[in-house]
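The next block holds one structure in the form of structure tokens; read it before the comments.
Every protein chain except one is present and positioned as in the full complex.
After this line comes chain A, so read on.
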Amino acid sequence: MTAPTGAAISIAGCGKTYPDGTRALSPVDLEVKAGETLVLLGPSGCGKTTLLRLIAGLETPDVGGRIAFDGADVTALPIEKRNVGMVFQSYALFPNMSVIDNVAYGLRVRGVATDARRAQAASVLAMMRIEALAERRIDQLSGGQRQRVALARALAVRPRVLLLDEPLTALDAALREHLRSEIDALLRRLAITAVYVTHDQAEALALGDRIVVMKNGAIAQVGTPREVYFQPADDYVAGFVGITNRLEGIVRNGRFETAAGILRVAAPDRAKARLLFRPEAVRLVSPADATLVFQVTQVEFQGPRQRVTLNAGDGTRIIAEAPADLPLSAGTAIGLVLDANRYILA
């Protein structure tokens, strides 16, 4: 199978308000480069699926919105005329057709002769390494197999754009990780333009060339996985990419002062400041060797590491990860060291 060439997608001023007045998406502008994998990340109800359905042509944007593939306006085209491939969360495989007929369906409606389309479908099944399933019925497939068939069916028509709506959500954790790397390899090999919707930050970081973090029907941040991970635009994005610890305080004379102690920072004075960091960003040391001191309230041994709940003294609770062999016990004091490049001062 030759690599399909992906189309660039340009979204301008596309919002979506439903007839009952609920606004699912505020007008957004977004460019997806040809061949790029763009991940829409956010909790349920943030508008990510609505944006995907607008790109697909399953919904029409509010007046003024415009969507173009490779510069050609497709806003008025229904999904069947856009030549997109779509993988649905429920897979939407046709129960009245065998696996190979499902995969060949897009070619069937394009008028490809039976033999030719079955041969093409078979080659896509071979690429997905599921040729053995060709004659199975859909209800005879496992969740992972259905997922592969759905992907094969979407790719068989050589779409310009591949759209994936939470394709791994219905699967168990181990299978999800396995299929995630398979999808990643496939998208890179095909160099197809892909828009991938998920609520799982690990999936987003692993798959995306760029990530769009969404919140309440608007875009909170667009960036590479590293940008989003290391320089989140705000608290919301920080929380979403795993920066769950937060200390309130002030900055005075190059020192961040908080209930747990002080930390030397390179920042101008500020009356209200927040220190944000990840559980895995800290080192726990003897209280004598640190300027930030906490009470250990809970220790959870997890095998390779320990998960420790700490109290700052003013009731602020933070979570820290510690090596498995560090002696820790609830009720004792512990020092916390944070290196300069491992926190965000907001």
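Some observations on this one:
One rule holds for everything that comes next: contacts are C-beta pairs under 8 Å (C-beta built on N, C-alpha and C of every residue); 3 or more make two chains touch, one makes a residue touch a chain; residues count from 1.
FYI, contacts and distances are computed from a predicted model.
Think of the chain that is not pictured: of "HTH luxR-type domain-containing protein", "ArsA family ATPase", "ABC transporter permease" or "Branched-chain amino acid transport system ATP-binding protein", UniProt labels it "ABC transporter permease". Shown as candidates are A:V157, A:V308 or A:L338; the residue that touches the absent chain is A:V157. Considering A:A76, A:A92, A:A132 or A:A202, the position touching the chain not shown turns out to be A:A92 (whole complex). When the omitted chain is restored, the residue from A:A12, A:A34 or A:I79 that touches it is A:I79.
Which of A:F69, A:Y105, A:Y196 or A:F256 touches the hidden chain is settled by the complete complex: it is A:Y105. Residue-level contact of chain A with the missing chain is found at 56, 58, 78-81, 83-86, 88, 90-96, 105-106, 108-110, 153-154, 157, 163.
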